[in-house]
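Below is one structure, written out as structure tokens; comments come after it.
With one protein chain withheld, the remaining protein chains of the complex are depicted in position.
Chains here go by letter, A, B and C, matching the order in which they are written, and residues are numbered from 1 within each.
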Amino acid sequence: MMHRSEVAVSVELQTPDMTINIGPQHPSTHGVLRLIANLDGERIRDVEPVIGYMHRGYEKLSEVRTYAQITALVNRIDWVSGFANEVPFILGVEKLLGIEVPERAQWIRLILSELARISSHLVFMSSYPLELGATTPLMHTLREREYVLELIESVTGGRFHPNFTRVGGVKPNYGGGSQTKKQSMDLPAGFFKQTLETMDRVDQICDDLDTLVTGNEVIMMRTQGVGVIPADKALEYGLTGPNLRASGVDYDLRRDDPYLTYDQIDFNVVTRDTGDCYARYVVRQDEIRESANIIRQAIDMIPAGPLMAKVPRVLKAPPGQVYTRAENPKGEFGYYLVSEGGKMPYRLKIRSTSFSNLTILPWILPGQLVPDLVAILGSLDFVLGDVDR
Amino acid sequence: MNFWLLLVIQVVVMLALVLTFSLVVIYVELKAGSHMQGRIGPYYAGGKYGWAAPLADAAKFLQKEDLAPAKADRTVFGLAPYVVMMSTLAVFVVIPLGPDLVVVNLDLGVYFVLAISSLSVLGVLMAGWSSANKYSLLGGLRAAAQLIAYELPLVLAVLAVVIQAGTMSLNGIVEAQNDVWFTVGSFDVSLPFIFRGQIIGFVIFMIAAVAELSRIPFDMPIAESELTMGYLTEYSGIRFTMFFLGEYASLIGLSAIAATIFLGGYGFPGVSGDMANYLGPFILFGKIAILAFFIIWIRWTWPRVREDQLQSLAWTWLIPIALANIFVIAVLKVVL
Amino acid sequence: MSDNDAAQDSGRGNDRGAVTEPSPRFPFVGLLKGMGLTFRTMIKRAPVTMYPDVKEIPVPRARGVISLDVDNCTVCMLCARECPDWCIYIEGHKEEKAPSKPGGRVRTKSTLDRFDIDFGLCMYCGICVEVCPFDALYWTPEYEYSTYSLVDLLHNKQKLTEWLATVPEPPYIET
Partner (left out) sequence: MTDQPTTAEADESTELSALEQYASDLTDRLGATGYDVEFDTVRVFVELDKWVETIVAAREDLELFSWLSAIDWSKTTEVGEGVADPDSLVERFEVLCRLSSVREHNADAAIFVAVLDRSEPSIASLTEFIGGAAWHEREAHEMFGIDFVGNDNLIPLYLPDAFVGNPLLKSYPLIAREVKPWPGDVDVEPMPEPDQEPAADGGAS
């Protein structure tokens, strides 16, 4: 039995923690992310992220699909930058098969990848202020994104899911029949002019966002110094892309491990040193401007030529294992492709960017305030399809 | 005429005016906000320009099922919107629309307004607590902290005016602004208080008013992206409509107070006597409309600040500045 | 490694030239500038298409819906087999065709009985259109076929044929 006076000593004023479910249905979780947060007042004690509400089993599905069918699948992983997901996969298959891809096809892939980057970053630029309460940048930015999507659609036929790469090049013609085979899928007339106009619009919206978002004192108050990720932690948790570059690590696969024809293009890798939410926003905004410059250069440099290399009708990749990666809008996107000589891969490991970018959540969120949770979560720029695959 | 009958008529007329004007403000919010975003906004309802959109909205909300969470404290949950609505509407009792157009001309009008409008925090807390929802609770607590913090600069800003005007009656304050301040040649110049050294007080009042209204950039209590909708999360149907209308009524209420205290209320240069009784309401509503548009404009441009930043803004900036303002005004009042 | 050298040779180092960096200035100017921008947007004409009244015309290559040219179909099943989602259902039968000239050979012709595409399953990848060796399937930008129920998205041969009229001419090619 405890003595009466002891009881009195052991009782202190305690505020019980509140467990709160943020998501899976919540405006700022971009879909179906769920965070089980223990709150002490508004401060987060610890947080358990729960993902998988959107798991579609793409790695398993890829094992029952031919290489041609997988391209249609992979541009659904990160649906705001559909085309960019196809590129590393197709590069892997081409590496296995040893196919030399025509120059023009590589340039078209490059242009479309950069358009996808702009489109993806514009989604971020628009949705992030929304999480901080500013509703107007959303509409302004999505309006401009529509022009970018229209460009992608005018070439590929799909706004979100282009499914335009083919093993050996890009989709060469409309169909396989005698009539449709003559209808080329090359860039439509007026595409370059329209693209240059759109790039000017993109620069303009970046200037507008400078006014509305990055130059806004309230945004600075909310994001500067919030959610700082030091470089070593970013590397430990496998952050890539703008999130890593905002932490001061100068790493861009387009320059460090060039694929497509990025080695012929002159561009800057945008970095910031602070590693906070503001840096992550600004890095993406500058990357849009860089992408617009890349596209302008590419339009000058694109050669004429065929769209497809000669490839066998039935694709059977030789046995082997290959890892190919590309700098996606959100970071390093890679496919580890194991072929056993069949029409379908034996195993396809998808290294999706958002998944790795989110692994830092259990480290970064504890100790933050609920409003900062929203700011940090948004600044990591994830897409749930890319997390859950 | 019977006093009570007259009172009822006055209250009903005032209510109708305020609620109609709320609908107008809602429409302007929808339409102006949309255009600021490069959208069109309401378009079909009512034919041209979607003018009937707020009515259609209201009709839609009224049709919806009035849900209450199973574990909610039903009585409190049901009462909360009425408390908010009541405290909002009671403000209008003392707002003068013209020299004689006022429901009750209280000598302590300013005091009454500030006291009654801070009652709404009670309703918000009731809503947050009784919803049996953690988001609502957080929202309710945030609202309480915020409203208490901003009550103070609001009162202090008004206090400076009271000192300058030398009265606490709202009619008196308006008349003080219509009085001749100085004469240039044969011109009698009368200026509202905002031009008589109350500009700092006005800015503080407007910042505090936006915070009282829980509108962007101070909308943490309902912060949609953080707390889904804060204390409004569980409300639907007619009770949500009450909150919704109450929000806009209090937007008008605070704009009306600001217009009365700082912008000269129903007064306008060259309007006096009987004319003031006829034109007064229009002048006042015009001033309210300008202020309301300004608040709407801010809402569609700025993001929201954080709870702790909001508190530090109130306690470390607004309150000291407001106190200094009172000091300066008081000294000037004595000296001049 | 060689790529590393190439990257350094081309002189593409890290240029931290600040493009988006707020310059020091009077506080709260950013807030007012933002309000200026929204006000300018407000008085400008909204760049919208009034959709149900004014139809937007998609680009010719838009993958809106798949249309079917029944005359060209030989019931070869290639599309149904290559479909990653297994959403094409084809049934057909063979019938004898009278010889074209008297005394000629009696030929069998495959006739299409059923050609259904379940657009609730279809993921609009276009593989069926690409593999069709006889020009029987076409993409059309038609997009107004949403339904209230998932099962209503199963469209049959007749419906697919109706869409054939909306197939646009392919655009000219950039040279």
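Going forward, contacts are C-beta pairs under 8 Å (C-beta built on N, C-alpha and C of every residue); 3 or more make two chains touch, one makes a residue touch a chain.
Source: prediction; values computed, not measured.
All shown chains touched by the missing chain in the whole complex, by label: A, C. Residue-wise, the contact with the chain that is not shown comes from C:93, picked out of C:40, C:55 or C:93.
Per the touch definition above, the residue from C:35, C:62, C:78 or C:125 contacting the chain not shown is C:78. In the full complex, chain C touches the omitted chain through residues 1-4, 7-8, 74-78, 80-81, 83, 86-94, 110, 133, 173. As for the chain not pictured, it touches chain A at residues 51-52, 55, 57, 59-61, 63-64, 91, 94-96, 98-102, 104, 166, 168-169, 172-173, 176, 181, 184-186, 232-233, 235-238, 240, 244, 249-251, 255-259, 263, 304-314, 319-323, 332, 334, 336, 338, 340-347, 349, 351, 355-356, 358-360, 362-363, 388.
One rule holds for everything that comes next: only the chains that are shown with their structure count from here on.
Across the two interfaces under comparison, A-C and A-B, the one joined by more C-beta contacts turns out to be A-C.
Most remote from chain A, judged by the distance between CA-atom centroids, is B.
Comparing each chain's Cα centroid with the centroid of every protein Cα atom identifies chain A as the most central. If you average the CA atoms of chain B and of chain C, the two centres end up 52 Å from each other.
We define each chain's centre as the mean of its Cα atoms; on that basis chain A and chain C are separated by 22 Å.
Of all residues in chain C, those that touch two or more other chains are 31, 34, 37-38, 41, 47.
Each of residues 36-39, 300-302 in chain B touches at least two other chains.
Against chain C, the residues of chain A that register as touching in their complex are 65, 68-69, 71-73, 76, 136, 140, 143, 150, 153-159, 161, 163, 171, 174-180, 183-192, 206, 208, 210-212, 214-218, 220, 250, 255-258, 263, 266-272, 282, 285-286, 289, 304. Of all residues in chain A, those touching chain B in their complex are 18, 20, 26-28, 42, 129-136, 138-140, 143, 212, 216, 218-219, 221-222, 369-374.
Remark: chain B residues 32, 34-40, 43, 297-298, 300-302 touch chain C in the complex.
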